[in-house]
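Here the complex is missing one protein chain, while the rest keep their positions.
Chains: A, B and C, in written order; residue numbering restarts at 1 for each.
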Amino acid sequence: MARLTLETPADVRLLDSGISVGEALAAFNAAYPDAGGIATFLGKVRPDEDVRVLELTHYDPLTLPGMRELADKALTRWPLDGVLVWHRIGVMHPGEGIVLVAAAARHRRDAFHAVDFLMDYLKSAAWLWKREKRADGWHWIEPRAQDFADRNRWA
Amino acid sequence: MARLTLETPADVRLLDSGISVGEALAAFNAAYPDAGGIATFLGKVRPDEDVRVLELTHYDPLTLPGMRELADKALTRWPLDGVLVWHRIGVMHPGEGIVLVAAAARHRRDAFHAVDFLMDYLKSAAWLWKREKRADGWHWIEPRAQDFADRNRWA
Amino acid sequence: MSVTVLFLGPLRDLAGVPQAEYPAPLDWDGLLAAVSPAVAEQLREPRVHVACAGRVLSDKADLAAQDGEEVALLPPVSGG
Partner (left out) sequence: MSVTVLFLGPLRDLAGVPQAEYPAPLDWDGLLAAVSPAVAEQLREPRVHVACAGRVLSDKADLAAQDGEEVALLPPVSGG
């Protein structure tokens, strides 16, 4: 089986098709054989709340560069071996992965913090716009107050 | 390919051979299609510190039942869809997985907290004994003060 | 001699089009005058940002887009 090759120490991607979680994490694990621990988070489209489909729009000149800067911030802030920051764009359905984040570190708490940090920023500071199609049509989603509060923990 | 079947809402295992991380997480993801997020942690044998091999001993009547109780505690404490708690026993080499923990939840912070909690308890309160073989022979490992401090955050 | 203005996210719905061409050069007052009043009202909100030539302006009133440059109007984001 051809193995997925990741960029180290930061593999940052915008993906317009499904995230293969098992393959991605197996590759990430293999890329950091010296790490004591790997923390990951997968965010998925929730099938509740009457959501039929979800669409994420990005802006090419800003979105991926912004995600790269964010990954670099995490690498600077904690002693990490590497990170993975993948975000879906386009149309997706309930149950599909939207975002996959991973951090490899010598100590588990650093890996946890980095993943938590990356998710808080992706939620409220990455150049992505989300809308959901419900029974009554499309609705744009804005970060909740909680999302800003989560992000401000890192200030 | 035969798919790995997990027990829900808690899949708790002691494994005497290698952990297949990609397969496990793909199965966990598939088992909780309604979860908004899945947090995971993989702990590995670090190749530094001159460690040749590591051995984990358990005590059959206590170890797995204790891990099951721990998983139930996490399920009671946070609104989770499910958890996975896998721990290696026996002899393992640098780079191999020792422990794999995952939590599926509607909200990402609950999943993060559950994984963090499970790891803190596995480190310092599961009935497992670890020893490392270095150049000068075998050394038993005891939890560090930090491990107890980590665990006490949840008291 | 024109500037391309992109309406991102919900601003696209408000503008009714994904993008528009306006005469170059284009400054902040020119932009506010060129777009619809509804879009202009949103642009005045501090949480709406403006990028020019691939860089987000720290003060959007400093906008000075030249011929051929792309201006992006960036409403509040929502990823993850």
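Please note the rule applied: a residue touches a chain if its C-beta (ideal position, glycine included) is under 8 Å from a C-beta of that chain, and two chains touch if they have at least 3 such contacts.
Because the structure is predicted, anything quoted here is derived from the model rather than measured.
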* Asked: Who does the absent chain touch among those shown?
  -> B
* Asked: Which of B:62, B:91 or B:149 sits in contact with the chain that's absent?
  -> B:62
* Structure fact -> The missing chain sits against chain B at residues 43, 56-57, 59, 61-62, 87, 98-99, 119, 122-131, 140-143
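Keep this in mind: only the chains that are shown with their structure count from here on.
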* At what distance in angstrom does the C-alpha mean of chain C lie from that of chain A? -> 27
* Asked: Centre to centre, by mean C-alpha position, how many angstrom separate chain B and chain C?
  -> 50
* Asked: Centre to centre, by mean C-alpha position, how many angstrom separate chain A and chain B?
  -> 23
